[in-house]
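As you look at this complex, bear in mind that one protein chain is not there, while each of the others sits in place.
Let's turn to chain A:
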Amino acid sequence: MVSSSPVILEMRSITKEFPGVKALSDVSISVRANEIHAICGENGAGKSTLMKVLSGVYPYGSYSGDIVFQGQACEFKDIRASEAAGIVIIHQELALIPELSILENIFLGNEPTKFGAIDWNQARRRSLDLLARVGLRDDPDTPIKEIGVGKQQLVEIAKALNKSVKLLILDEPTAALNETDSQHLLDLIRGLKSKGISSIMISHKLNEIEQVADSITIIRDGRTIETLDVKDDGVDEDRIIKGMVGRTLESRFPDHTPNIGEVFFEVRNWTVRHPQVADRLVCKNASFNVRRGEIVGFAGLMGAGRTELARSVFGRSYGNFVSGQIIKDGKEIVLRTVPQAIRHGIGYLTEDRKSLGLNLLDDIKETTVSAALQKVSKYSVVDVNKEYTVAESYRKQLRTKAPSVDEGVDKLSGGNQQKVVLAKWMFADPDLLILDEPTRGIDVGAKYEIYGIIQQLANQGKGVIVISSELPELLGISDRIYTIFEGAITGVVSKEAANQESLMKLMTAAKKSA
């Protein structure tokens, strides 16, 4: 039945380049009427980019290739144009105004008017109808901030319905939802399908995809790998995973013989609440340990709670601490603040370099010493000669490409910025260094050098935790890998026993392994 219905959307040979990176290369996808089409791929495979091309976020002309929607070639110059055609995207980060009511949010930017004034009577009448269609029974005058994320998601869909949507794009719609809300949402999407509204769904939760999708397109490294028909091809999670990761490992990692000592750092039963949503746990009873000289990988999909775990351990710099213990060198330590964590020999390199890791107004030398100023100071006065020499020696050691250490960090490439941040933590000389996505946005050559630095740190007897979304990277450098799913640690695999498929299973299907 599905395969017989007409194609409503065709994207042909879409290629999109960013300076230095080809995000999409010759990607094609076709969506039929009355179907739910899932797009799968690893983080950074190009799923979101593709959806941004489709919804006009990247305007016509900034990519090559054709989009044909309902038989018409489309040249969307912005989101408004794609919405006028009936394509509505609901982003992972909901675009609702918390202070405004449900009613006001539904009609925001699309207000019904009478003689130039907003016709609230008409809006209210229509909103009741829309809310009924998405199964939301709340008073339309309720402010958005007073309803949960699950209901907010429904309001987004009501908003889309109000725009006479024909194709709904959902980017990770259930990422922030609990089981019940997720199920309700998936049911709703299926209900919409029967009323003639097709959906494209991006999700990391493969069990959900298996459950609702009619067909699946797999994207890897910016290319279409295959399109599967769920019913005819007998698709299950394993089949999807194989498509997602089926890449050969090249020798992209420096040789390294680990010299692993005893366990010196341990986290036990670590539980942390979300900073805003009180009933949501971002870390659930997580326990892990690190040995001296060991590189420990943390694998998990985006939003699984890897960063949250790392940052909450690093001086409770994220979330509200509930319970748990940290044991270092056989003694329990309590780290309430970042300075305490640093004093106890823990360093954390942030995942988001520009907004959390660097002061872009600083130059290389100021950044290099910024986590250990006291080491270049006497009586609280910074010895600028020492600062210069220290920064210079790290610049040489890490081969940071910059004319001098007086260069502003904003002038450096991503790889060199990352080297400066690494230098900062190397100079702080922690016993345990947590690296959150250390190679994100960095070209291959610089990645190789950074792997070398990580191994060098481990050789010095430090423990290194590497959090990464790229499984080949984790498999390449880690001695041991923990997998995380929805804030809980779902497994630990030694380097020898790990492969991408087994990790992906642990990362996506917690229930099966637990």
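Everything that follows uses one rule, which is that a contact is a pair of C-beta atoms (placed from the backbone, for glycine too) under 8 Å apart; a residue touches a chain by one contact, two chains touch by 3 or more; residues count from 1.
The working rule: contacts and distances are computed from a predicted model.
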| item | value |
| --- | --- |
| Among "YdbS-like PH domain-containing protein", "Peptide O-xylosyltransferase", "Xylose transport system permease protein XylH" or "Phosphatidate cytidylyltransferase", UniProt-listed name of the chain not shown | "Xylose transport system permease protein XylH" |
| Given A:Glu104, A:Asp171 or A:Glu366, the one touching the chain that is not displayed | A:Glu366 |
| Option from A:Leu54, A:Leu358, A:Val466 or A:Leu506 whose C-beta touches the chain left out | A:Leu358 |
| Footprint left on chain A by the chain that the document does not show | 314, 317, 337-339, 341-342, 348, 350, 355-363, 366, 370-371, 373-374, 377, 380-382, 384-385, 388-389, 392, 403-404, 406-408, 424 |
